[in-house]
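Yeah, one chain of the complex is gone here, protein chain that is, but the others are all in their spots.
Chains: A, B and C, in written order; residue numbering restarts at 1 for each.
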C-alpha cells in the first residue's frame, strides 16, 4: 500500500521487531502448529515424513519442532539462500513436486499463494494430511482439491477427508486456515506477551510522535525492542552481563588486535 | 506375585516385548505426555526448565521430546547407570531436591512412589506445574501437597492451583493420574498398533501353548516380536536388507578377522 | 567358541557390561568416528548425506553425532526392530542399494562382513567417502573396490582415491580399518575409563572366583557394573538420589495402586 501511495498515515510494522518475529513466529508458530495438527489428528510424529513449505521464521520454527518430535523433515523453498540454510541445518530440500510424492504431512508457512496446488494433489500418497500455518487460506489451493475429488466428509473435528478419482484419501485440516488457531489455542501467552508489548509500546509511540512521522511504514524503535527483551528476561529470572566501558570502547575501535 | 507364589497361571509380560516398550513407552509416552500438558496448560515449552523424574524408556521419551520442543531438561534418577546415560545424552542430572528448586514443570515417569513429596513442594518456585505420566497416582504425594496448601481451585480443566502457606502457587495436573490419558488422547494409534499386535499374538500363543507353559511370567516369544516389527515396517512402506548366507556364517564364526 | 565347545576356560564378556557398551560404544565410537573422518578429510558435515550401516550401540552413536553436526543421516539395518527404532528416531531407513545411490559418506558399524560390496560401489556417486568403524576391515569389500577401479592413489593421509572404470572417484579411508583409531586418537579417556574399570574389576573377579566358574562366557557381575557407574558419577561431581525403604517396598509390591 505504501508503494502504491495508498497508505495515508504512519504505521509501525510490529512484525519486524526482533522481539516479535524472532520469537512469536519461530517458537510460537513452531509449537502451536504441531499442537494444532496433533489435536486435530492425534498422529504420531516420530518417523513421519513432514514437508514444510517455506523456511522463513515460521518455517524454521515448524521444521525444528517437527524434528524435535522425531519427524523426518523435508523443506521446500524458492529463496536459494534460505534453501541452503535448510540443507545445512540438516533438512532434506527438494522441489514441491518431489516432496509431494514423499510427504505424509504437509504444512505451508510461506505467506504465499497456491503453494500446494493441483499438481501436488495429483501425486500425493493415500492418507496425506495437508495443513496451513502461514497466512491466509489461499496457500493451499482448496478449489483444486475439491475439483480433484469425488467425495468429501468430516472424519474428525477439523479433519476433512477428500477422496480423489483414483481412490486416494487426502485430509485437509481446519479448512486451510491457520491450524494453530483452528484446532489448538494459538500461541502460548509466554510468547504473545512480547508481541503484545511491542504493539502496546508502538501504539504509545505513535500517539506521542505522530506529528513527526510521515505517512508510511516505520520500524519499531530499537529502544522499544531492546526494552521488551530486557523485561522478558527479567520476568524469567535470567540475568546477563553488560559491557564495561573498556569493552564498549574496544568494540568501537579499529586500531587494536592482531 | 510370581515371587510370592501367588501367580496361579502362565502370563506373558507383553510390556517386555521390544516392539512394545521400545516404541509405546518411548515414542508414545514421550509425545503424548507433552501433548497432555500442552492441552491442559497451553504453556510454551521453549526455554522452560522441565524436570523429568526417571530415565527409563518413558523418561527418555519425555526428556527427548521436551528437548525437541526447546525446553531445558533436568533428569533425576536413582540408578547410576541410567543417570550417567542421561548426563551423556546432554541432560542435567541432579538430586530431586536440587531439581525442585530449579524446575518450572515436573513430570514423573518412574513407576514408583512419592517421587515428588513434601520436601520438594516446600522448595518449588511460584507457578510450578506438576504432572505424572508414569503409573499410578502415587508418584506425586498429593496428600502432602494438600497438607501444605491453604487453598485449592480449578483454574483450567485438568489444572488445579494449590496455594501454599507462604503464598506460592503449585499447579497439579489431572489429579496426578496419567496426564496423556487425562488431558489428551493417549498414545497415537500408530504406536499402539504394535502394542496391541503383541497382546493379540501373545493371547493366541497362550491359547495354543498353555498346556506346555508353567504358571509364572513368560516373555513374548522372539518370533512374535520380530514379526510385529517386520509388519510395521511393511505398512510404513520401508524396505530393509536381509543377511546373505555368507554374512550369517561370518557373524556366527570366530576364526576370521584381524 | 563356547557353542563349538572350543572355549576351555571361563571368560567375562566385558563388552556386555552396561557401563561399557552403553557408553564406550555409543558416546565413544559416535564422537571418535566423526572425528577420525573429519581429520582425514576436513569435510563439512552440515547438509551432507551420511549413510550409517548398522543401528546397534555404535551405529546409534554415529548416527546421533552425525545429525548433531548437521548431516542428513540414512540408516541401513537388517534387524526389523532396530530399523523401526531408527525410523522413529527420525532417520531415513532404506536398503543398502538405495542408500548407496544417495549417500556422500558411508560408515559401517555392523561387526559384519561385506556390508558395502561390489553392488554398492557400482552405483555410488562421484566423490563418495567410505569408512569403517565397526570391527574388522572386512565390513567394506575392499577387493571388490580394487577390482572395480582403474587407478588408486593417496590424496591425503588416510584417504585413498579409487577411480572406477566409468570415471567416478570413491575415497576409502584408513584402509577400511577402524577410522577412529586410524586417523584420530581413538576414544577419549573420559569414556575408556569405564571400559578399563570393567576390565580390571572383572580380572580381579576371575582371579578370586575362577575355581567356582565353569568354562564359558560369563557376564560382568551386576555389582561391578553398578559400582563403575557410581564411581564415574562421583568423579563428575554429580549426585543422585537413593530410594527410601518405603519406595523400595512399593517397587517390590503388587497390591497397591489403582
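The rule is simple: a residue touches a chain if its C-beta (ideal position, glycine included) is under 8 Å from a C-beta of that chain, and two chains touch if they have at least 3 such contacts.
Fair warning: this is a prediction, and the values are worked out from it, not measured in the lab.
Visitor: Could you tell me which displayed chains border the chain that was left out of the figure?
Guide: So, taking every chain into account, the missing one touches A, B, C.
Visitor: Per the definition of touch given earlier, which of A:15, A:102, A:137 or A:164 contacts the omitted chain?
Guide: Of all options in A:15, A:102, A:137 or A:164, contact with the hidden chain holds for A:137.
Visitor: Could you tell which one of C:46, C:97 or C:243 touches the chain left off the display?
Guide: C:46
Visitor: Out of B:19, B:72, B:108 or B:133, which touches the unshown chain?
Guide: Going through B:19, B:72, B:108 or B:133 one by one, B:72 is the residue touching the chain not shown.
Visitor: For subunit A, which positions touch the chain that isn't shown here?
Guide: Looking at subunit A, the ones touching the missing chain are residues 1, 4, 18-19, 22-23, 26-27, 76-81, 83-85, 87-88, 93-96, 98, 111-114, 135-138, 225-226, 229-230, 232-233, 236, 238-243, 246-247, 250-251, 254, 256-258.
Visitor: I need the residue numbers on subunit C that touch the omitted chain, in ascending order.
Guide: 27-28, 30-31, 35, 38-39, 42-47, 64-65, 67-70, 184-185, 187-191, 236
Visitor: Touching residues of subunit B against the unshown chain: what are they?
Guide: Where subunit B meets the chain not shown: residues 46-47, 67, 70-72, 84, 87-92.
Assume only the chains that are shown with their structure count from here on.
Visitor: Which chain has its C-alpha centre farthest away from the C-alpha centre of subunit B?
Guide: A
Visitor: Answer with same or different: of all residue numbers used at the interface between subunit A and subunit B, are over half used by both copies?
Guide: same
Visitor: For subunit B and subunit C, let me know how many angstrom lie between their CA-based centres, rounded off.
Guide: Here the centre of subunit C sits 27 Å away from the centre of subunit B.
Visitor: Centroid from C-alpha atoms only, then distance subunit A to subunit C, rounded to Å. What do you get?
Guide: Computed from C-alpha means, the inter-chain centre distance equals 38 Å.
Visitor: Please compute the C-alpha centroid of subunit A, do the same for subunit B, then give the distance between them in whole Å.
Guide: One centre to the other, that is 31 Å.
Visitor: Two or more other chains touching the same residue: where does that happen in subunit A?
Guide: Counting only residues that touch two or more other chains, subunit A contributes 46-47, 67, 70.
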